[in-house]
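Okay, so here's the structure we're looking at.
Here the complex is missing one protein chain, while the rest keep their positions.
In this document, chain identifiers A and B correspond to the written order of the chains, with residue numbering beginning at 1 in each.
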Amino acid sequence: MAQFEIKRLVPLELFGYDISFTNASLFMVLALVLISGFLIFAMTGRSLVPSRIQSIAESVYEFVAGIVRENLGEEGMRYFPWVFSIFIFILTLNMLGMIPGSFTVTSHIIVTFALAAMVWIVATGIGFARHGLGYLKLFVPHGVPIWLMPLIVPIEIVSYLIRPISLSVRLFANMMAGHTMLKVFASFAVSLPFVAKAFPVLFTAAFTGLEFLVAFLQAFIFTVLTCIYLNDAVNMHH
Amino acid sequence: MIAAMTVLAAELPGIATDVAEALDEHKSGGLPQLNQPDFAPQLFWLALTFVLLYVIMKRVALPRIGEVIEERKDRIQRDLAAAERLKGETEKALQAYEKALADARSNATSIARQTRDSLNAEVDKERKAIEDQLAKKLSDAEASITATKDKALASVKDIAGDTVVSIVSALTNLSVSKDEVNSALAASEK
Partner (left out) sequence: MDPQAAKFIGAGLACFALIGAGIGIGNIFGNYLSGALRNPSAAPGQFTNLLIGFALAEATGLFGLLIALIILFG
């Protein structure tokens, strides 16, 4: 599990807190630089007929905008920059983690939990800001008989409170399980004799492809669920 | 195959320890993800990078992309509108052309009919004129034939009178005047 280890590259301290520049920090900064650099560089031309690199940037934009529009409607485009930042940040961190020998920031529960908690707090804050205490009606679904309420309402409340946990654990467990799996099979390649080494190698190669899919899929799922939670807060369809 | 299996079986415990080692290299610390002293720096850098990313996205990167896409959409909308307008014009022109074509066709038929009618009338007129002429010629001819016949008949009477005079004078030596003969002939004809 050495790949998940945090290494302090530059020890730093602020007001008694440890804010050392670690390998995780390095990859977060790298992601920030790559994303900003790519998106800004891609749009330098700003041509009406996009160049190859510009059309990549635009299709990422359109992809996230499509998710936001589909779940939140045109009005939800107000939250688009935030959702886009979440998507591109997680996607880039996941993809950077796929480079052999690199560090996967999203395989750390604290990072994914912080992101999920941010989503949950922002969504809940928007919900209360828009609907006041009426937002609590979210826990009382329509069309449920009164005698079921004592059962349904606690379930709704628990499922609402558990959202940041399920959101963060999904991303964390997927990334960690995938990387651990690759590691285990790669270690088979070392220990198996002769020709048999080929099987774990082939499997690892195939599984790496699947992991790229998972890396994208998890960023996508995180974004879609963010939009769904936001939709609960903004529109309260229930 | 069997040999390979036995080799594999012999290796299995080794594999197991390898896996255990692979997963367990730093057993002392447990899962690196649950190492609490590592939380603070990660949270700090996550907050820093994410806020920076959000600000850059919101202020710089996304407006640029949105602008270009918006502009393209507008342009396409404009072009589509222009195309729509041109299409309308084309349709109008096509309609005008078709109308002109229909007009011309009806014109042509009417002209043809008129021409046919006038030609027919002329032909009729001519035919009638010719027929009239022929009829007139026929009646003229008939008149001249009757005149000639009458004349010939008159001449026959004349010649007959002359002949009677000559015959009477030759046979009887009497001189008979032509008037007498004529009246006698006329009496016999009755």
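One rule holds in what follows: contacts are C-beta pairs under 8 Å (C-beta built on N, C-alpha and C of every residue); 3 or more make two chains touch, one makes a residue touch a chain.
Keep in mind that what you see is a predicted model, and the values were worked out from it rather than measured.
The missing chain, though absent from the display, is touched by one residue of A:I6, A:A57 or A:L225; that residue is A:L225. Across A:I40, A:I53 or A:A173, the residue that sits in touch with the chain not pictured is A:A173. If you put the missing chain back, the residues of chain B touching it would be 23-24, 27, 30-31, 34. Taking the complete complex into account, residues 1, 67, 70, 166, 169-170, 172-174, 176-177, 180, 217-218, 220-221, 224-225 of chain A touch the chain not shown.
Operating definition for what follows: only the chains that are shown with their structure count from here on.
Annotation: 64 Å between the Cα-based centres of chain A and chain B. By the touch criterion stated above, chain A contacts chain B in their complex at residues 1-2, 4-6, 8, 12, 14, 17-22, 24-25, 28-29, 31-32, 35-36, 39-40, 43, 46-48, 50, 54, 57-58, 61-62, 80-82, 84-85, 88-89, 105, 107-111, 114-115, 118, 172, 176, 180, 183-184, 186-188, 190-193, 196. Chain B meets chain A in the complex at residues 4, 7-8, 11, 14-15, 18-19, 21-26, 31-35, 37-47, 49-50, 52-54, 56-58, 60-62, 64-69, 71-72, 75.
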